[in-house]
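Yeah, one chain of the complex is gone here, protein chain that is, but the others are all in their spots.
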Amino acid sequence: MNYKLDFAPVIDALPALLLGCLGTLWLALAGMALAIVIGIGGVVLRDSRIKLFRWLVIGFVELIRNTPFLVQIYFIFFALPLAGVRLDPTPTAIIALGVNGGAYAIEIIRGGVQSINKGQVEAGLALGLHKLSVFRFIVLKPALRAVFPSLASQFVLLTLTTSIASAVSAYELTSVAKRVESDSFRSFEVYGVVTLMYLVMSWIVMNILNFISSRYISTYPVK
Amino acid sequence: MGKGEFLFLLQGLKWTVVLAIVSFLCGTITGLAIALLRTSGYPAVERTTAGYIALFQGTPLLMQLFVVYYALALYGLKIDAWIAVAIGFTLHASAYLGEIWRGSIEAVPRGQVEAAKALSLNYFWRTKDVVLPQAFRISLPATIGFLVQLIKGTSLAAFVGFTELTRAGTMVSNQIFKPLLVFGIVGLMYFALCWPLSFFGSRLESKFAAATR
Partner (left out) sequence: MQDGKLKLDRRRLLLTGAAAIVAPAVLSAPAFAITPDEIKKRGKVIIGIQGDNPPWGYVDSSGKQQGLDSDVGLLYGKYLGVPVEFMPLEVANRIPALTSGRVDILFATMAMFPERAKAVQFSKPYAANIILLIAPKSVEVKSPADMAKLKSIGVARAAAQDTQVTKNAPAGTNILRFDGDAASIQALVSGQVEGLGGNMFYIDRLEEAKPGYWENKIEFQRIYNGACTRLGEKEMNASVNAFLDQIKANGELGKVYEKWMKRPLPPMPETVEGVSFVAS
């Protein structure tokens, strides 16, 4: 008895799979937005004068970067309710993605911030700019411009990581794929096609980010 | 949590470590081949290898595991699920390590290669004795970083039914109904595995950075 390839169930399920792609992109977008917020906040706290804040950020980053995403999302979904925080699958996924991405974003943005010449900051303060403005326009924006490529790769990675959110039944492509697979038993065909869909999605995301980079980010005057 | 449950978690930890080591070692060998193919100088070969790398870097690890797991069955190879999973991780590792080492091979100063050619060393000896040792040193922080990623990635083997640490945690949590405790311990076990490696990697990175100043 031979295993005959049969792509018909996959083709029938294409609309559902494409909607799943939208779910994936939505989770990735929301997750990345949260990650950037956490990233910038973390960078600020990381260089705070208060030792406690510094150590909190260091501890947070090390903890998140050295534990698997699956364990993190299981923790948020199954364990936190027992501590009183119950979140639906989609918010769980967004927060897990945001926290995970945020830990990496902190390191990436921090690298960019540290590469800014101290002279720039001094010049800005000498010109009478408020400390906050100095941070926003002289430190943060150029830093983001410098690390945009790294952040872009992080975004693509985040998009791919959304597939793990299927473990808590969040709505994205892998969840839909698993349903199609369990209805049709055509495991290889379904996952093969879905893998290609992820490839296409990551390619599209990368190109959109490159476009944004060349049009808006790289043109920001610096130095 | 009783001793029995904790021992079950440790067993899962054992399989996590075994899977990570096997995948890393096999991935090292294949990754080296990929890196060499990628820098071989033949455009067709370089493009194909670049495509292979892009495939694994542009798709989720979970999907890669599923496809390899079910594709191997299609090929008719009757092998243990454990080995199928290891092959999946090995291919994943080979693509990422291949890319890391390509970068470090290309980072070796051209002068070194030219000097080796001038000394009439052929490709094999040039690569083995001049390029690779230097590339290896350059690549160490990134390679260690990837090893950490691989260890974390083994948690996905849970989805194909392989009882590594994360799956063991889910099963124990389902028996004693204490997810906070169980996943907390599971997280700490991963942390204990990964953090020393991360720390070592970042120390290396600052050491090398200091050398270039």
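To keep things simple, chains are lettered A and B as they appear, and every chain counts its residues starting from 1.
The rule we apply is simple: contacts are C-beta pairs under 8 Å (C-beta built on N, C-alpha and C of every residue); 3 or more make two chains touch, one makes a residue touch a chain.
Quick caveat, the model's predicted, so the values are computed rather than measured.
Per the touch definition above, the residue from B:Gln134, B:Gln175 or B:Ser198 contacting the chain not shown is B:Gln175. Of the listed positions A:Asn66, A:Ser187 or A:Ser202, the one in contact with the omitted chain in the full complex is A:Ser187.
Although one chain is not drawn, its touching partners on chain A can still be listed: residues 1-3, 77-79, 81-82, 86, 89, 166-169, 175, 178-179, 181-183, 185, 187. Within the entire complex, the positions of chain B that touch the omitted partner chain are 2, 4-5, 7-8, 11, 33, 36-37, 40-42, 45, 70, 73-78, 81, 120, 122-124, 159-161, 163, 170-175, 177, 179.
Everything that follows uses one rule, which is that only the chains that are shown with their structure count from here on.
Between chain A and chain B, the centres computed from C-alpha atoms are 21 Å apart. The residues of chain A lying in touch with chain B in their complex are 3, 5, 62-63, 65-72, 74-75, 78-80, 82-83, 156, 160-164, 166-167, 174, 187-188, 191-192, 194-195, 198-199, 202-203. Put simply, chain B touches chain A in their complex at residues 54-55, 58-64, 66-67, 70-71, 73-74, 148, 152-156, 158-159, 166, 169-170, 173, 178-180, 182-184, 186-187, 190-191, 194-195, 198.
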